[in-house]
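Before I ask anything, here is the structure I am working with.
With one protein chain withheld, the remaining protein chains of the complex are depicted in position.
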Amino acid sequence: MAADEQGTPQNTSRDTQQGMTVAAFDAFCVEHLPFVAIYNFVTETLCTEGARVRLPADGRHLRPGGTICGPAQMALADFTLYAAILGRIGEVPLAVTTNLTTNFLRRPLPGDLIAEARLMKLGRRLAVGEIFIYSDGQDAPVSHVTGTYSIPPKDEATN
Amino acid sequence: MAADEQGTPQNTSRDTQQGMTVAAFDAFCVEHLPFVAIYNFVTETLCTEGARVRLPADGRHLRPGGTICGPAQMALADFTLYAAILGRIGEVPLAVTTNLTTNFLRRPLPGDLIAEARLMKLGRRLAVGEIFIYSDGQDAPVSHVTGTYSIPPKDEATN
Amino acid sequence: MAADEQGTPQNTSRDTQQGMTVAAFDAFCVEHLPFVAIYNFVTETLCTEGARVRLPADGRHLRPGGTICGPAQMALADFTLYAAILGRIGEVPLAVTTNLTTNFLRRPLPGDLIAEARLMKLGRRLAVGEIFIYSDGQDAPVSHVTGTYSIPPKDEATN
Partner (left out) sequence: MAADEQGTPQNTSRDTQQGMTVAAFDAFCVEHLPFVAIYNFVTETLCTEGARVRLPADGRHLRPGGTICGPAQMALADFTLYAAILGRIGEVPLAVTTNLTTNFLRRPLPGDLIAEARLMKLGRRLAVGEIFIYSDGQDAPVSHVTGTYSIPPKDEATN
């Protein structure tokens, strides 16, 4: 829909933006996202399709039943989707979550959790993705999350 | 809806259970929910209708834009609904969230947040509630959350 | 954030738009929303705060257990929120749902259903509301729905 100077009409301007590398995203988080220090997230992969982030095991995230609490899973999912978006379109700090829906499927093991986010839509104003969370090394997901981010226009975002 | 000692058969045993007081719930959290220490939640009210919990301001919860990050809001909502359920039906540690859906409505101020949870359904196996989150002293909610908890049968729960 | 020629800075342009009346909305539905004829929705109230719509009893909406199927409830909720938005900001046909989340709470009686929608946020680009659905004459809601609509800019909408 947006103009594209390269003449590829099906591309929106989002597609021609430069995404962030893991190193750049890590530096960005240290500077701008203090809550990341609570969770010690490790961003393992950022690519065009999505992102993969690890939540290291930590006794503070446990809950009755010897499992990992829901808030730690939701924080991981929200962060992984944010990583996926910035890994695709570059540094847009003011991208904000508008909706996050989590279905908790199975009791996680009390070890590391892995989240894999994949963008289902990247529009001019809204990005929608889904995130699966796994206990490290397991096949069956412990939770499934869908999230929507509102993306400010590029000229606002770079101010 | 309230206790019914007369044996009216349409009442389930949930209605005759004793809810937890704030003091009992606080002691329970210290023993069983280490993640609460991350957030320093203050449970202000537990009553038949619901619960009210405060998230004290903390620089670790800030995000770009000088506002409070989504994960802190979701942790607050999930905890407040858990408080509302245990405040109604008593100590059931293994009640677990099966779904939590958050709509982020407005940018919170960088101060305390207040969550108010209200049970919309309390069945034998599922409890569903809604939670509004406010910046302390403001009228317009910053987020709205619905959550479902799966409640184990009483005899399992007390083991 | 939006320009406001009247100089009342706290008002957005949305607040100064003229909402639709029930009669105007009914005429609009006949012309533009053929799916409404499937359900025979009756728009009872449109006001600043929200909308109230009735789904008349119809054997086609029944499902096993002698109750009303989920799709009829979701159609009613989505339509009632759309009514609430157009009742507030006027004829914006291209407002589209981006997210709808339904929690089914109780089995409806096999009669009319009533939906009451209330806007929780009306921004320049997104409107968020919640809808309670009741069996006519009952106090306990049969379902609770939250929905988000994306609202096109006024100049696009009037084309």
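Labels for the chains are A, B and C, by order of writing; each one numbers its residues from 1.
We take it that a contact is a pair of C-beta atoms (placed from the backbone, for glycine too) under 8 Å apart; a residue touches a chain by one contact, two chains touch by 3 or more.
Quantities reported herein were computed from a predicted structural model and do not represent experimental measurements.
Here the missing chain is touched by one residue of C:Met20, C:Ala75 or C:Ile151, and it is C:Ala75. Although one chain is not shown, part of chain C still touches it, namely residues 32-35, 37-38, 59-65, 69-72, 74-75, 78-79, 93-94, 96-104, 107. Touching residues on chain A toward the chain that is not drawn are 99, 101, 103, 105-106, 120-121, 128, 130, 141, 144, 146, 148.
Those residues of chain B that touch the chain absent from the view are 98-99, 101, 125-126, 148, 150.
The working rule: only the chains that are shown with their structure count from here on.
Over half of the residue numbers at the chain B-chain C interface are used by both copies of the sequence. Per-chain CA centroids place chain A at a distance of 26 Å from chain B.
Centroids of chain A and chain C (each the mean of its C-alpha atoms) stand 31 Å apart.
Annotation: 28 Å between the Cα-based centres of chain B and chain C. Shown for chain A are the residues in touch with two or more other chains, namely 98-99, 101.
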